[in-house]
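Structure provided below as structure tokens; questions to follow.
In this view, the complex is presented without one of its protein chains, the others remaining in place.
Here is subunit A:
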């Protein structure tokens, strides 16, 4: 019965597998290159290095030349074991060769002169000899201060003599100095309008260039014109400081011994103190007043009020005199019997009564009395007088600026977490057994078994609800198991695990796996061996190492159910399956160009899609619906189309170092976790910048995960030992924004050596999640 079912299923899958073409016939080798986007590309220093290298070699050549010269000199200078006569005759011969014009000069400088041939002999137009001197190099110790630039050498004659010539004089070599090009009138006008810095409007007499002066030079000119010292030096005639006469010394310089009175207690003071003590004891002096009296006094002090204008008499206007302010004359509305139109209506009265006293326009309401004798006393008289006095006293009375905004209304409208149930709230099962950290967890597609991989190099399978370990295999005694992932198809029971440079594919010998299911799974894994031996594998260029080796792991592991070992070039940290279960991607962040690899299960084929990858690949995943492939480097996530083999999108979360990302099962949204404590939500259709950034964790975020079974949940795991559960609903309507509500922080994992929770996974249907902790436990939260 079961084989029939599987046959059917395979048939049912066939049309799907036809559309596997979407993955470019499964050939990804080097197809996705990075040339499209060079943003991450840091320009290498190659050019600079070349330049410096050539410079260096030039320099060394120069040095060699000089050395040779020196050698000559030395050989000339050092006399060998020949006697003096020979030496002299040699010198004479040499001098004969050289052109010596000055006799009586010792031979050495002459030698130097002879060597420094600073001229060339050229033939001029008439066929005569002409000495052309090299340009003098004014080294730093030369005393030639005018050596900069070609200097006009026409002497002290007016430049107007050269008005009819195209040149304005001759430089030191006798070459013509050409007249600087003068702009047309408009240009000079423009120049004069936008005055350059240091513009003087003058022309350099020597060169004919516009004479520009620097700020210092201008300042110098100004000072000279003002009759000041040309250089701004300190005051040449400062006041004398009378160090020894006018300053009073604070420190006594006398060596007289300290008088006795300084250290003996004073008898007189003691007497006075005793007097006071006695007085206090006898009650003649009270140290404190009785409290009642004190209070009364304080009250009296506080209540000192007086009328400023009590005894005021009329005075002539005087700026120092402040007269008592005049009250405005009463109007109709203050009348005891005002006209009807001044009386407030009922609404006005209510409004006045409801308003705060500060907000009222008038402090009274007009009232009507038929007769003066019916008018009562003015109710707020005292209060008004007091306010008036305060005004006159300039007493600052702060008016409250009341904001009539409910602070809660400013908060965004978020549904309360209790309305967003179900989501996991408490730990319900603890999976204990791993020695060392648990690095990775995965729940199988049926939701019954849980697989974990840890630092002890084992992969374990557990019964999810009870926490019973049902299967375990030790893959590596030295390196940890970095990732475990189930093949996402219910027709098989295949687990992929990565440890070190190996990826293992296994069929855990779980007791409740039926023989048929077990056989199907084994067939799926074994079919590629036939493919490989049939020679259908792509031929590799000679001498090129294949990107990965597919082999059987040996009988010991095969007995345990571990059936295939894929050895790649560097440590694999991430495994992610394609939804159909035929391809899976592995990422080894340390492997340079082969860091991302796509493995095809049915062909036992490993391909490296990127010839060049800018940045270190962190993780990679297939799109849940479309033939897209996402690769995260440290700062960006790139999305490639596997059909067209091109870069589709670059997502820039703005995080410094991406640790993980996950794609919403709907396919249009992305969450990214980063080591710099941020969780970012991207709407892929909206922008390549994050739609929302959440910084709720105290430590780095290690893993982020969407619920894949239809519940609008996602979770992240952090090094602070907690998980955070979010409600993230993606609306069907394109115009609406996703709703993101943090609903729960799950605490329980202990932080061990700064690592908290390392991985999470969701149950395929229920709102349950499993976390892997550095404390050696995995936990089921529901």
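In this text, a contact is a pair of C-beta atoms (placed from the backbone, for glycine too) under 8 Å apart; a residue touches a chain by one contact, two chains touch by 3 or more; residues count from 1.
Here is the rule we go by: contacts and distances are computed from a predicted model.
S.K.: Given the options "Ribosome biogenesis protein YTM1", "V-type proton ATPase subunit D", "proteasome endopeptidase complex" or "Serine palmitoyltransferase 2", which would UniProt use as the protein name of the unshown chain?
M.R.: For the chain missing from the view, the UniProt record says "Ribosome biogenesis protein YTM1".
S.K.: Any idea which of A:345, A:418 or A:477 touches the chain not displayed?
M.R.: A:418
S.K.: Taking the full complex into account, find the residue in A:220, A:334, A:711 or A:782 that is in contact with the omitted chain.
M.R.: Selected residue, touching the omitted chain: A:782.
S.K.: Specify the residue from the set A:173, A:428 or A:590 that touches the hidden chain.
M.R.: Result: among the candidates, A:428 touches the missing chain.
S.K.: Taking the entire complex into account, which one of A:153, A:466, A:687 or A:737 touches the absent chain?
M.R.: With A:153, A:466, A:687 or A:737 as choices, the missing chain is touched by A:466.
S.K.: Give me the subunit A residues in contact with the hidden chain, please.
M.R.: 1-3, 418, 422, 426-430, 432, 446-448, 463, 465-468, 470, 509, 511-512, 514-519, 522, 558-559, 748, 765-766, 768, 779, 782
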